[in-house]
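Here it is, the structure in full.
One chain of protein is taken out of this complex; the other chains stay put.
After this line comes chain A, so read on.
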Amino acid sequence: MKDDSVNHARAARDFLQDHAHASWHDSAIWWVRHKRDVQAAQLPEWEGLRELARQIKAHTLSHLDVYLQEFEAKARANGVMVHWAADAAEHNRIVHGILAAHSVKKLVKSKSMLTEECGLNPYLETRGIEVIDTDLGERIVQLRHEAPSHIVMPAIHLKKEQIGELFQRELGTAAGNNDPTYLTHAARTNLREHFLSADAGLTGVNFAIAETGAVVVCTNEGNADLGAALPPLHIASMGLEKVIPKLEHLSVFTRLLARSAIGSPTTTYTSHFERARPGGEMHIVIVDNGRSDILGRADFYESLRCIRCGACMNTCPVYRRSSGFSYSYIIPGPIGSTLGPSRDIKKHASMAFACTTCGSCNNVCPVKIPLADQLVAQRARAFDAGAMAKGKKGGVLALRTLLGHPKLFELAGGAMRKIVPILPERLNSAIPYSRPGRELPTMPAQSFKQWWQQNRKKP
């Protein structure tokens, strides 16, 4: 489980202590952003696609109750059992109830940020069910008892040497062999056994189609497909914002998802699950867990358009230089920094400040969520909720007083122009503004206002 008490600035400072690793993390993730650009450039309609995706999602959110009911009715007609969960606790209770009714001892799971959000694994494990995460990155972090540090690349914070050591201990691989192909195939062999012996499979949902009642799951590894095809029981957990109106709308979203996420024209597998396999049973759990609250907030409901591609974190200069573990919410980066504070502003306030407001996330988001704008609005909520760090709050209050009182502002400006040049060297070198490129500028002799009064042309 993730430590939700971390403060972004403090955790980022710790992460940056290992400069070589931090630098590798930055460039490895930037490489994915670069691959995304290469893919985007190959489609003349790229920007038009993003606009279509935005409009489809916006329309769906404005008719969300209608489409969810249509989806439910179609899924039921397909013989799928549909459940509704108001919160994480109800989701976990429902999933456990289904598993218990089938006497399930082993569950294989594919990647699902929703079940991370709900804390499903520990809930099931304390009730005697063995849970095997099957996405390679998720399996790695599960074996390390960690949370994913990225929503698409869960183990991007690790070097292959660390994974080699882990697999030597857990899977019996050869000591010192850190070859990614060797390690991946060792995990393949081990997880095959789990797939073949599992009693149930749980998948997330990328898209739910109201028109047909099908859920669509996208993976590169094929783990969702093995987990859903082999055991007789398939449970799909979905956030209620995953629904889209028609099958044809997938021709917009499947074109954007993998290109945005990993710079690939598509995922290896784009699977449409409409009915259970012969002799099997299929369940869908539709989860609210705070989403309907976000839907009602004019400043933030657009974050529900998210298709979880992770492009915003790949482009984010702060995420790349601080890693997912510096963020207190289970989803890091720009999208997590609006979703987390929307859920609990007091707990996740520091995330709203993990942003330079450069706006790059807005420009890569395939559904055009104004992420940088939402983060600024979350900062205002952090202030109102009294959740801002003391020093920051003091600074904001001081600035408010200054900007609200022109005389005081002039006075302070005059004082600053006199004091800064005579500051002792020692004091000056101990503040962030002494770092290269961030030094305080040389103080001018007069303020702009004084200059203007002297130099403007009289009418």
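Going forward, a residue touches a chain if its C-beta (ideal position, glycine included) is under 8 Å from a C-beta of that chain, and two chains touch if they have at least 3 such contacts; residues count from 1.
In this section, contacts and distances are computed from a predicted model.
Peer 1: From the list "LUD domain-containing protein", "Carbohydrate ABC transporter permease", "Carbon-monoxide dehydrogenase medium subunit" or "Simple sugar transport system substrate-binding protein", give the UniProt name belonging to the chain omitted from this structure.
Peer 2: For the chain not displayed, UniProt's protein name is "LUD domain-containing protein".
Peer 1: Sort through A:70, A:225 or A:281 and give me the one touching the missing partner chain.
Peer 2: Of these options, the touching residue for the absent chain is A:225.
Peer 1: Of the residues A:173, A:203, A:254 or A:342, which one touches the chain left out of the display?
Peer 2: Result: among the candidates, A:254 touches the missing chain.
Peer 1: State which residues belonging to chain A touch the missing partner chain.
Peer 2: Residues 28, 31-32, 42-45, 48-49, 52, 55-56, 58-59, 61-65, 68-69, 78, 84-86, 90, 134-137, 140, 153-156, 158-160, 163, 180-181, 183-185, 188, 191-192, 195-196, 212, 214, 220-223, 225-226, 229-230, 240, 245, 247-252, 254-255, 262, 264-278, 286, 288, 292-293, 295-296, 298, 301 of chain A touch the chain that is not shown.
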